[in-house]
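The structure that follows is given in the form of structure tokens.
Take a look at chain A:
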Amino acid sequence: MKIKSKIMEKVDIFRSLKRISHEIIEKNKGTENLAILGIRRRGVPLGEIIHKEIEAEEKKKVASGILDITLYRDDLSTLADKPKVNSTEIDWNVNDMNIVLVDDVLYTGRTIRAALDEIMDYGRPRSIQVAVLIDRGHRELPIMANYVGKIIPTKNNEVIEVKTDETDGEWAVWIAEKTKK
Partner candidate 1 sequence: MRKHLITLDDLSKEQIISILEQGKAFKEILSRPIKKIPTLRGKTIGLLFFEPSTRTKLSFELAAKRMSADIVNFSASTSSLKKNESIKDTVMTLDAMKIDIYVVRHPSPGVPYIIADHIKGSVINAGDGAHSHPTQAILDLYTMWERFGSIKGLNVTIVGDVKYSRVVRSDISGLLKMGANITLCTPKTLLPRYVIDSRVRHTFDMKKAVKDADVIMGLRMQKERQDSGIIPDEVEYNHFFGLKSHLLEHASKDVMIMHPGPINRGIEIDGEVADSKNSVINEQVTNGLATRMSIFYHFVEN
Partner candidate 2 sequence: MNNVEIKNAKVLIGGKFEKTAVYICDGKITFSKPKGKHDVIDAAGALVLPSLFDIHTHLRCPGQEYKEDLDSVTKAAVHGGYTDISSMPNTSPPADNEALINYIKLEGAVFKRCRIHPFGTLTLGSKGERLSRMGLMKKAGAVGVTDDGKCISNGTIMMRAMEYANTHGLFIMDHAEDHDISANGVLNEGVVSEKLGLTGIPEIAETIVIKRDIEISRYLNIPMHITHVSTKRGAELILAAKKDGIKITFDVTPHHLAFTDEDCLSFDTNFKVNPPLRLDSDRTFLIDLIKKGLIDAIGTDHAPHADFEKEYPFDRAPFGISSLDTAFCLLYATLTVENKIPLEKWIGLISSAPRKLLGLRPSELEEGQRANIFIFHPKNEWKVDRKTIYSKGKNTPLQGKKIKGEVLYTFNNGKMVYPF
């Protein structure tokens, strides 16, 4: 892997997340029936920041949770090593909720597809929206994000690496190039 360049610093990330939080409040006309659901792994710390921001701004409690989509992946049988399964944590009733899924990068759309299927197994939300820090294009499914931090056109052999304090010890977004084996 060849690191090319840093696209976002911590301050850029937080600025984007703050804007996304405000857009979420605006779009949903407040926080009633709103829930923020981070997708493991890097959607979780991003979701937490958005969740905190919304609660602070509106001074109201907002539901939040964690979604682990491993068991809903469509590529399980093609992977050599089985990915580790973690728990999904949703301790509220999803019926009639407006759920915002949070992830780091929107790419093929397959993760969001898996997340949509999993949420449906919990019940029937009023709406599901998608918030991502980076949209890098190359969709393989008809899926779009409602809230985007930054659109970065990429080549297929490039990799977007979102680093979070919780998972990587720093906040940053890098673009790298896959070197051929």
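Descriptive notes on the structure:
We take it that contacts are C-beta pairs under 8 Å (C-beta built on N, C-alpha and C of every residue); 3 or more make two chains touch, one makes a residue touch a chain; residues count from 1.
Per the selection procedure, all candidates are chains of the complex that A comes from, given by their letters.
Quantities reported herein were computed from a predicted structural model and do not represent experimental measurements.
Note on this complex: chain A touches candidate 1; the remaining options among 1 or 2 do not touch it here. Those residues of chain A that touch candidate 1 in the shared complex are 68, 70-72, 76-80, 82, 84-89, 117-118, 120-123.
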